[in-house]
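Shown here: the complex without one of its protein chains, the others still in place.
What follows is subunit A.
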Amino acid sequence: MERELEAAEEFAPPGRRRRPGGRRWEGRMRTVRSSLLPPLGTEDPAAGGPKGEKLLMRGCTQHLADNRLKTTKYTLLSFLPKNLFEQFHRLANVYFVFIALLNFVPAVNAFQPGLALAPVLFILAVTAIKDLWEDYSRHRSDHEINHLGCLVFSREEKKYVTRYWKEIRVGDFVRLHCNEIIPADVLLLSSSDPDGLCHIETANLDGETNLKRRQVVRGFSELVSEFNPLTFTSVIECEKPNNDLSRFRGCIIHSNGEKAGLHKENLLLRGCTIRNTEAVAGIVIYAGHETKALLNNSGPRYKRSQLERQMNCDVLWCVLLLVCMSLFSAVGHGLWVRRYQEKEALFDVPEADGSSLSPATAAVYSFLTMIIVLQVLIPISLYVSIEIVKVCQVYFINQDIELYDEETDSQLQCRALNITEDLGQIQYIFSDKTGTLTENKMVFRRCTVSGIEYSHDANAQRLARYQEAEEEEEEVMPKVGTVSQHGSTGSHQNIRVTHKNQSIKCHRRTGSLAEAKRVSMLSKHTAFSSPMEKDITPDPKLLEKVSECDRCLAFARHQEHPLAHLSPELSDVFDFFIALTICNTVVVTSPDQPRQKVRVRFELKSPVKTIEDFLRRFTPSRLASGCSSIGNLTANKSSHKSGSSFLPSLSPDNMILRLEEKLGQGAPAIASNGYSSQAAQAEGWTPQCTPEKCPRKEAKQQDRELRYEAESPDEAALVYAARAYSCTLVDRLHDQVSVELPHLGRLTFELLHTLGFDSIRKRMSVVIRHPLTDEINVYTKGADSVVMDLLLPCSSDDARGRHQKKIRSKTQNYLNLYAVEGLRTLCIAKRVLSKEEYACWLQSHIEAEASVESREELLFQSAVRLETNLHLLGATGIEDRLQDGVPETIAKLRQAGLQIWVLTGDKQETAINIAYACKLLDHDEEVITLNAESQEACAALLDQCLHYVQSRNSQSTPEYTESNVSVGFSFIPASTSSDSSPSPSLVIDGRSLAYALEKSLEDKFLFLAKQCRSVLCCRSTPLQKSMVVKLVRSKLKAMTLAIGDGANDVSMIQVADVGVGISGQEGMQAVMASDFAVPRFRYLERLLIVHGHWCYSRLANMVLYFFYKNTMFVGLLFWFQFYCGFSASAMIDQWYLIFFNLLFSSLPQLVTGVLDKDIPADMLLREPQLYKSGQNMEEYRPQAFWLNMVDAAFQSLVCFFIPYLAYYDSDVDVFTWGTPVTAIALFTFLLHLGIETKTWTWLNWVACGFSTFLFFSVALIYNTSCATCYPPSNPYWTMQTLLGDPLFYLTCLIAPVAALMPRLFFKALLGSLFPTQLQLGRQLAKKSSNKFHAPKETSAQRQPPGDSATELSEKKTMGPFESLPRDCASQTSQLTQQLACSPEASGEPSAVDTNMPLRENKLLEGLGTQASGPLRPEEAVSVECPGDSRRKPTSTTQPAPLSSLFHLPSIGSLNWISSLSLASGLGSVLQLSRSSLQMDKQDGEFLSSPPQPDQDLHSLQGQATGYF
């Protein structure tokens, strides 16, 4: 457990790159030796590594943890002490135990000591039983896992024998077969794969279902014979166990002193599944709890909700109240004692020695006794009840069928058990974009090659059709996607079946069934292969060009420079598609895995490992050596002469391929007879099939056998796109990639290096040897901003350079266009390396690879060195479609008063356009864009924006002063255009964000952001995301929710009050870190608006009720002190006193706390602004608490004095009088709860009935149980007697009524005179369920009635402005477009400067045309409005002052910014764009729709008179 704690402390999201800077990893090292060797004796360990340390470590190696999984906290013996110890960490428990122990002090005891312990013991026991049960189930699952079987090499038997998982130790050799689950972290030493590769599926770890490649440790892969553990004498040095899944470093020291680096590619992690590889063997490096999988498991998180914090504060108030009451009684008692001190009253009980107590001592005793008697004030059952209620709430949220996603077969998961009510109080939502708002299903949309754009219109149409089809089918039947997914699942199921057979045959693997099941579930939605992504309709023009290339090359392939025959453009096209196909890490799989790779190695291992290797391979003698190495294939030497690695037709690999193709039915036999026959066929082939049909057909056929598994959906999309152009990736091995083209046949590229994608470089590259030209090519694919900077600078002197330049600027334009369309852009570039350059680079790269210490940095630098002087090929635009219902959800959430910020790593344009698409930004609102290049510029910009926003606010609504804003900006923008003064939106890019988050600027930034309707942070890093969340959380004291799906959102999710993970495409990391996991973004609406509201309102009401209940009950006891000389006497029997809270009155409130629905779900969804009650903490705020306390005091007075006066002049005894008081209290509580309960189900009735029944039956039984027991009350036959007394019934009847009448009265009065939103909603719900169902469309756009008055005035004042954007939009937007598109814009401030006046002019023109146009209805209204004279001139007459027509400050700021950028050369831009190209009929619809809906609740307010 401690270890886990430690792990939790240093937990960092594994996705985040960790720079080892500063931390010396040598100090945290472990040495692993083979367990087969005799324990280290005197012989000196292998060289290398600091010896002293090693000797130190050796001791550790021997007692390293075995592979036993032990997640249980307790053993049988340690359970009681340990559990109690843990429970006493809770302050409340300590308090209650203290009180109970106080009872053992004779002078102050109030109850029988044993009895007083009962509730505490009860609470502790309940918790202990819960813990025990949890621990037991953990133990059971541990046991199951520990007893899984695995093949371990045995020293005695000299072969692999089956052992339990728990018996595996560090240094053991294990052998794993396909589809087995890896039992520990294993260093891969041998694989059945001839290339020393092994594929694993990491779904158990991170949920990613694509196959990852692992590689045998260098030095072992070359072994020809089977790996023999007995001969393994090397020593492995590696890091100490840590939880970073993405990193593993170490080195292996062979017995001859040779040293080789180890990295994460060599490590098989526990919990992953071997796939696609027949058998592997390795040495266990980390076992048991030291495995990365277990270190990463930090268990559920415990957060404290805001409500609970507030509650704790109120508990403290209660403590204070308790102390005050006790003090009061103590003083009272002291005075009382003094008064009777000398009187020797008969009732005075002196001390044992006959003396009477001094008043002071008596007071002290009384104080302590009072604390015991009044302890009920601090509700011991509160914490337990809250826990129970929360567990039930979580259960119900999990069970909500409307949060169930059919597509992924997943429902909402609550991972954090105790913050459900926080869902009802969220004020800020921080959302990731990709995968959260969008589906993260990448669809290839457009591309540009060599400066020519291919719009793929047909593809767009097809996508549109898909969408329609989807929408239609949603209503009728399951989706196409799921059907086809089932198809693809088939293969996996087959595997599973075989896997099961195997496992039954060989091992005792019953326990793995659960895991296998889970794996199969996850692989159901195998990555990124919906038909929408796979089927791409090629652009005919481009397809023509591709096939032309293909044919050309097929003819020219024997010639010296085949590519030279192509025009530069065609050459680019060809390279473009080759790059699309191979520049990735896509793994090709086919259903019949594990695949037998019997491929003969005709080349040395690749990638090139040493310089000698390189020299061997790249010198002219290479061919000879290459051929000699294969020997048996000398007959095919001719094919090698071409210099390509084009596979000989007779290679067994090809045979298999051909078999596969036969299965594929009628796919052209491509590689069968080599190129010549292909070429011959080519002529006949083209006329047979029209280019549109055939490749498609072919693609379809291959579709059945080839599946692409990519690490990111972009890659898969690009590969599928290339396949649509019949440039098909057919095979990817460790060292080669095969691409198939219709004419050229199969081209096999020798893969020299893959420089993987990382978020800093933002690009990836492959280094290949081109089979046609034998050149070494680098294909780079990456973010356009990065790649464009790395291009080979082209001189504008020669024509070619000019052409290049033109192409680039064209491409840049298209890129901008794509971005505007919301497409994700990628640039594809190429670099041809000469042998010398390559050799030079290789040298350093090999050094970097071999480096042990700073391998990562060196590799990074090495990659950067390679990726320069690129030649631009083209760019692609990939669409990331919005998820279903995102705009609607965002609109709803906004109506609910939530501020939505989008924090994305995407580029600004893309982000903005997605934001428009999901209605986060509105077309008729202003967008403030903040792009600053330096700290000063950022500060200045912020000031300017602030000034602008403020002046703007004061212009429209003068009362919006600074102080007002700082209180909390809760202006709710309407989705209709009737609201003419939308607050601006803020767009900020990563760099500016970094400046803005500096200490000096963060306040300004926040202040600005707070006034913006929405904030969009682009290009932000994970760290920035979390910083933003932290800032808002700490500075604005707001409740924040972060939602995201990827590893880059983990930090943000962890920082926010509520973290929501989307269990989507990008693995499970976000989900693992989250408190709630939803399948889709749209479920957030229901989660927050319905469940959040319910949870909050239920819990708030329950907590309030708890306080009320306890105060009222304690009040009864307190009033009695006035009549018993403050002697801490209680009229209520101690049994009732102690069990009242725990048993008699607890069930009804639990039922209400779990089931009460103050407003039905459909009403909440229709009126999202009802959510604001939670945000404003309307139900549980301090005044509510105190009002409640006052009411409790009043009720206790009534409930005390009515029975007091009723029994005043009677011979009643203390406890006979106390019993009716208890009964009255119970009835009052139940009635009070009845008033507070909004919905009555049979469960409520049962609970109330049960409570009453329980009280009376317990009382009756208790009162007959013993004639002499239970002093002092000695209650024999009390209840029975009372039940025969009419007075008892009469008091029990009147007291609760009298106590609750005022509450009911005031509630009714408030409800009719000043109804709250919630009450109105409730009435509306009642009404609508009674009479009619309001159409949803109108209600969706309803306005909160509270705002309608101000809105009305705003509408009048802002009348003229709202029409402005529509007319100016097109012009300004184009202008903005130009601004954004021109590549110089950022670099040359002069361009900005010259543009600005132009833009202003245009705006003026726009204004002119607008104003002279016919008056719009709204304007007409504003003219007629007599009370609003100051707006008249501007709306009627055209020559109004510019400043009033167009917000002057904005122009001023524009000028100012431009001058600023001139002066400082910073290129900062402030855009005030109210537009985009997508201005379309939607807006028109909005405009034409009458602004009626805002009256809904408002009119209700009028109708509400019928209700209270």
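The rule is simple: contacts are C-beta pairs under 8 Å (C-beta built on N, C-alpha and C of every residue); 3 or more make two chains touch, one makes a residue touch a chain; residues count from 1.
Going forward, contacts and distances are computed from a predicted model.
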Report task. For the chain that's not shown, choose its UniProt protein name out of "Manganese and iron superoxide dismutase", "DNA replication licensing factor MCM4", "Beta-hexosaminidase" or "Cell cycle control protein". Result -> "Cell cycle control protein"
Query raised in the report: Which is it among A:712, A:1127 or A:1228 that touches the chain not included here?
Result: A:1127
Query raised in the report: If the missing chain were put back, which residues of subunit A would it touch?
Result: 4, 69, 71, 110, 138, 141, 145, 204, 271, 293-294, 297, 299, 340, 343-354, 369, 396, 398-401, 404, 406, 409-411, 514-515, 517-518, 521, 1123-1125, 1127-1129, 1131, 1155, 1157, 1202, 1204-1214, 1216-1218, 1234-1235, 1237-1243, 1267-1269, 1271-1272, 1274, 1276-1277, 1281, 1285-1287, 1290-1291, 1293-1294, 1297-1298, 1301, 1304-1305, 1307-1309, 1311-1313, 1322-1323, 1325-1326, 1499, 1502-1503, 1505-1508
